[in-house]
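Just one protein chain is left out here, and the rest sit where they should.
The block that comes next holds chain A.
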Amino acid sequence: MIEIKDLHKSYQMGSNSLHVLKGIDFSVKEGELVAIMGSSGSGKSTLLNILGMLDEADTGSYFLDNVPIKGLNETKAAQYRNKFLGFVFQSFNLINYKTALENVALPLYYQRKKRKERTEKAIEYLGKVGLAEWATHLPSELSGGQKQRVAIARALAADPKVLLADEPTGALDSKTSYEVMDIIQGINDEGKTILVVTHEPDIADMCKRIVHLKDGVIVEDKKVEQVRASQYV
């Protein structure tokens, strides 16, 4: 599903050049649930941004579902993001003047789906995260965990190939974190490929594979015995 070869990325910081990714080789197969771990500054967010087409690598190749991701203009990148990827952020990033339902329906709007279909799908995915009866509420009326569940529903609504979650539990307490991880595991069980960036070991242990990043290189890549979140919920 994801094929990365010798990926390099550096940022210009004034006169200094900061080499963030120093040759990443990494592949993810369909249906995997991968945790990307590392301390801050290890390059894990940069890697996720490149995977999410929010940023572009300097050198190296990136194939997503066998499509080369290189030299995309903004319009094309937007199209690919919409088609291939679902995003879940640490700070939820819901549009605050739109209801939960409207937030979930937004990616479908950019897929030019009909209004009726958008609403139906949005309700379906809200139901999947257990928030069907909160459809008409604004984000300000939801708890942190509920917001993240709406964000997950939104990421899934466009039926992406890969779900990218950047510290999805970073802003949540541990009980709520496990609830969110339970949902993520449930989605993965249905076959969706998911990448989770986290620095919490207990969250990483709930994935099937852990990739450790340090100073811009992968120092460890191991399969783990998945801890089910449902036992804590």
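In this section, contacts are C-beta pairs under 8 Å (C-beta built on N, C-alpha and C of every residue); 3 or more make two chains touch, one makes a residue touch a chain; residues count from 1.
We adopt the following convention: contacts and distances are computed from a predicted model.
Per UniProt, the protein behind the absent chain is "ABC transporter ATP-binding protein"; the candidates were "Cytochrome bc1 complex Rieske iron-sulfur subunit", "ABC transporter ATP-binding protein", "Betaine--homocysteine S-methyltransferase" or "ATPase AAA".
Touching the chain that is not shown, out of A:Lys9, A:Arg154, A:Lys192 or A:His212: A:Arg154 (per the contact rule at the top).
Of the listed positions A:Lys9, A:Arg81, A:Lys128 or A:Lys192, the one in contact with the omitted chain in the full complex is A:Arg81. Across A:Gln90, A:Gln148, A:Ser177 or A:Thr193, the single residue that touches the chain missing here is A:Gln90.
Across A:Lys29, A:Lys70 or A:Arg115, the single residue that touches the chain missing here is A:Arg115. Contacts to the hidden chain, counted on chain A, fall at residues 49, 52, 54-55, 74-75, 78-79, 81-83, 87, 89-91, 93-98, 102, 106-107, 109-111, 115, 154, 158.
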